[in-house]
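Only one protein chain is missing; all other protein chains are in place.
Naming follows writing order (A, B and C), and every chain is counted from residue 1.
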Amino acid sequence: MQHSQSSSSFSPDIFRDLYRIRRVEEEVARVYPTDRIKSPVHLSIGQEAISVAVCKPLRADDIVFLSYRSHAGYLAKGGDLRAMIAELYGKATGSAQGKGGSMHLVDVAHGVMGASAVVGTTIPHAIGYAYAMKVRREDRIVVCFFGDGATDEGVFDESLNFAALKRLPILFVCENNSYAIHTHQSQRHFVSNIAERARVRGIPSEVVEDDLAALLTRAEAAVAAVRRGEGPRFLECVTYRWKEHVGPGDDFHLGYRTRDEAEPWYARDAVRIAGDALDAAERQRIIDDVEKEIAEAFAFAEESPFPGKEELMKNVFAEARR
Amino acid sequence: MQHSQSSSSFSPDIFRDLYRIRRVEEEVARVYPTDRIKSPVHLSIGQEAISVAVCKPLRADDIVFLSYRSHAGYLAKGGDLRAMIAELYGKATGSAQGKGGSMHLVDVAHGVMGASAVVGTTIPHAIGYAYAMKVRREDRIVVCFFGDGATDEGVFDESLNFAALKRLPILFVCENNSYAIHTHQSQRHFVSNIAERARVRGIPSEVVEDDLAALLTRAEAAVAAVRRGEGPRFLECVTYRWKEHVGPGDDFHLGYRTRDEAEPWYARDAVRIAGDALDAAERQRIIDDVEKEIAEAFAFAEESPFPGKEELMKNVFAEARR
Amino acid sequence: MSAITRTISYVDAIREATDLEMARDEAVILFGLDVDDPKAIQGTTRGLLEKYGAERVFGTPLSEDAMTGAAIGMAMAGLRPIHVHIRMDFLLLCMNQLINIAAKAHYMYGAQVRVPLVVRSMIGRSWGQGAQHSQGLYSYFMHVPGMKVVAPTNPHDAKGTLIAAIRDDNPVMYVEHRFLHFQKGPVPEESYVVEPGRARVLEEGSDVTIVGISQALVESVRAARYLESVGVKAEIIDPIWLAPLDIDTIVESVKKTGALCVVDNGWTSCGAGAEIVARVIETIGAIQPIRVLRLGFAATTCPPTPSLEEHFYPNGQTIASAVYDLVSGQARGWMPDERADLKEIEFRGPF
Partner (left out) sequence: MSAITRTISYVDAIREATDLEMARDEAVILFGLDVDDPKAIQGTTRGLLEKYGAERVFGTPLSEDAMTGAAIGMAMAGLRPIHVHIRMDFLLLCMNQLINIAAKAHYMYGAQVRVPLVVRSMIGRSWGQGAQHSQGLYSYFMHVPGMKVVAPTNPHDAKGTLIAAIRDDNPVMYVEHRFLHFQKGPVPEESYVVEPGRARVLEEGSDVTIVGISQALVESVRAARYLESVGVKAEIIDPIWLAPLDIDTIVESVKKTGALCVVDNGWTSCGAGAEIVARVIETIGAIQPIRVLRLGFAATTCPPTPSLEEHFYPNGQTIASAVYDLVSGQARGWMPDERADLKEIEFRGPF
């Protein structure tokens, strides 16, 4: 952590959140080859700043919907770390008792309403949830995270339309990392202008570059506007996925992208930048805390039991509760 | 046919095409209560000018795809009138031998590739067909007709994206009559700007008002551009459905729209305007011709046999032909 | 059970069930294309907009996929959405949300969420509806675990199963045949539920068990009248709920009759009838030979022309003819003449 490109100062919380997500992902990547993680993993490394910035102004009772690349959003919103790691391990103590896996993380108590493996599927859930908030006159809001690939799906446009029409309390956040698996946006869209597609629906929309300070400001403003009841907002956040699409490694050997393309993104690493803004002692205190928490979470997952066979047929249907 | 709002002169062909469609529809409406037509009918009355203007610059080997409100497009493109009426009657001589019905008109020999009852479904067929033309280096083009309601469906946006991306030889024509059944566009879209949604994809796009001369000019230009290989074009044609959504009658009694709303559209009736541009004798000759053709087509349908029971299980699968 | 004195239509039974539940529970919300338009979905939603307001009763854009997803999101938020489709065929636009999410959410999210969603879907017929306005695709929802499926055949059950569906914390596919909309029958004024997983033996008989699904039940009752004339006594079963399916009631009947005919309102291949036959045979096939027959849509696309459409659907006469062959163990070549007195079939209970 030598030099910083940005002169902004960032609160210790921001560093903690960023560092924590980064390190969780790195631990997942480290453990992955041992086969103790029983689920495909889509790491957020390189994209953490978006989740952290957007979740920062959220309240505990606000709601987020995620895609399968959900680790950053889950943690930034306050999802339980131990339950997450245990879920990746397929353990009975996991967020879904091993019945969800990495692609279906959920923590309703902390407002994480669930991720889905089919691209784009949670976007309409988010508008439905926001509709419920609206008719109940709540001041909560929904944030809906998704990738650039999800915007190829028709359900994205249908959902924008409904959100605009009903003036829903929802913030759409597109994490545009330019790729859907190995296919670049330019091979999928004639014009690269996702934010415009929201604007044309009457949803105030902006592109936010890969800059932590800008992300924090723009996210705060967008969340505030939605909470004031001004209807939906849209942020297209430009970012980059450092690791392979699924799995723990790099993928430059595949040839669809180059390390040169990645370098400028590494240089702008938000985790480092946020850390540099702190004094060394404070930073170290946070690092120590986080490392301890992560070690405990992995130990918890390791020690937890697998669900027993009798779990297989439980919860296929919800039992009546009244 | 007293006064004309437009001073343009229109060719006899235009009047013939417009008058022919109008009168076919009126005949369908007249016969409908007798139950001899065995299919729900979605009449084009009031919207004929769009089909006529757009099909005018087309070649016989160009292709159109239609929605269930297909009578005008089918006839304007040169679809066989007798086969159409026979199909409405459910007769063996119908375009689909009674197996399609009013909502699935087709006449491949004349470039009418088929209509569909599920809103929006033929839009992607049109892009696929255009893709085939493109890879075969043909100079044919595809025209895809659909209503404003179809633009609510995600498949519309997905299709625009692919057409733009692949620079397909396709002209999209949205017949915006403001209603999907009884629901006004303003109850379905926050902003009424369908043409903008194509433009944002990089597809040159324009709104064409309800004016026969404008329609003819704009359609001709758009068709020419597509044929020159300039990629897709989009026309949003503002129009009005005079009759009820499905069936032969008026529907002002339902209360979702008023006769006042309709009056200005009646006053701009393209059929009358095109007729007024002709001298009375010529007009009468066309009218006589068309009336004769229509009478014959209905007589043909009346006299044709119903398909025999053995037809039920025929053509479930296509037989090998090589 | 005490006699029910009031007679209303199937349409009114649906409307009343919705009304009662919306009054009882603020969380119940009703939407879908055209629910708020002048035709009010054949009248089934009439008056509800005025009574409950445009936030709880609203039409939607033509976006079946997103609106189904939105319904799921509303359900996760604690609302109890009823999503209406005027044609079951349109569900093919939202299968991803129904099968990949609605049916699975409770399980794959570790029981942290519930999806109390009712999907009302109508099956059409006649008047040249043809290929895309006629399909009875409920077997798609019977295939996937996590969904309930119901196809009430009379006003009493239309009301009672809809109330049960609305109160259920799971996604329920509620299937209505437009011909049944015109049925009238006795319906109690108060609230009641017709519980999932219980079939009804509508008529007792000893020679053959006929299970009729949705509108095919009405045709089965007609068939039973024709069959009487050749001395065949049919036991008629209305499964009501297709998932969970009350297979025990059907098995008990087949044990007695030794012959089973399922008359379906859809294609037979991998259809509801295939499931019923397979489960009966898994249970008692080893014990006794059983004559089995499935009837349903002809294995072709639905043609609109009446000269073909009449052969696409089984009817009272063709069912009677086929069942007579089944119980006879040979082709009899018997086809009854149409009886005018069977035009109107109404269920008077007991329920």
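Note that in this section a residue touches a chain if its C-beta (ideal position, glycine included) is under 8 Å from a C-beta of that chain, and two chains touch if they have at least 3 such contacts.
Note that the coordinates shown come from a computational prediction; the quantities given were computed from them, not determined experimentally.
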I'd like the shown chains that the missing chain touches, ordered by label. A, B, C
Contact partner of the left-out chain, one of A:R20, A:H42, A:H125 or A:H189: A:H189
Touching the hidden chain in the complete assembly: which of A:M103, A:L160, A:I203 or A:A270 does that? A:M103
Residue among C:L93, C:V187, C:A320 or C:L342 touching the omitted chain: C:L93
Full-complex contact with the absent chain, from B:K56, B:H125 or B:R227: B:H125
Chain not shown, touching residues in subunit C: 65, 89-90, 92-93, 95-96, 99-100, 103-104, 107-108, 130-132, 135, 137, 139-140, 142-146, 243, 266-275, 277-278, 281-282, 285-294, 299-301, 303, 329
Counting contacts across the full complex, list the positions on subunit A that touch the omitted chain. 38-40, 90-91, 94, 98-104, 116-120, 149-150, 152-154, 180-183, 187-189, 254-256, 306-309, 311-313, 316
Where subunit B meets the chain that is not shown, the residues are 63, 65, 94-97, 99-100, 104, 106-108, 113-114, 116, 118, 121-135, 154-155, 158-159, 161-162, 165, 315-321
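As a working rule, only the chains that are shown with their structure count from here on.
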Label-sorted list of chains bordering both subunit A and subunit C is B
Farthest chain relative to subunit A (centres taken as mean CA coordinates): B
Using mean CA coordinates as chain centres, what's the subunit A-subunit C distance in Å? 42
So the centre of each chain is just the mean of its C-alpha atoms; given that, what is the distance between subunit A and subunit B in Å? 46
Using the average of all C-alpha atoms in each chain as its centre, how far is it in Å between subunit B and subunit C? 37
Among subunit A residues, those touching two or more other chains are 154-155, 158, 161, 165
Where in subunit C do residues touch two or more of the other chains? 60-61, 63, 65-66
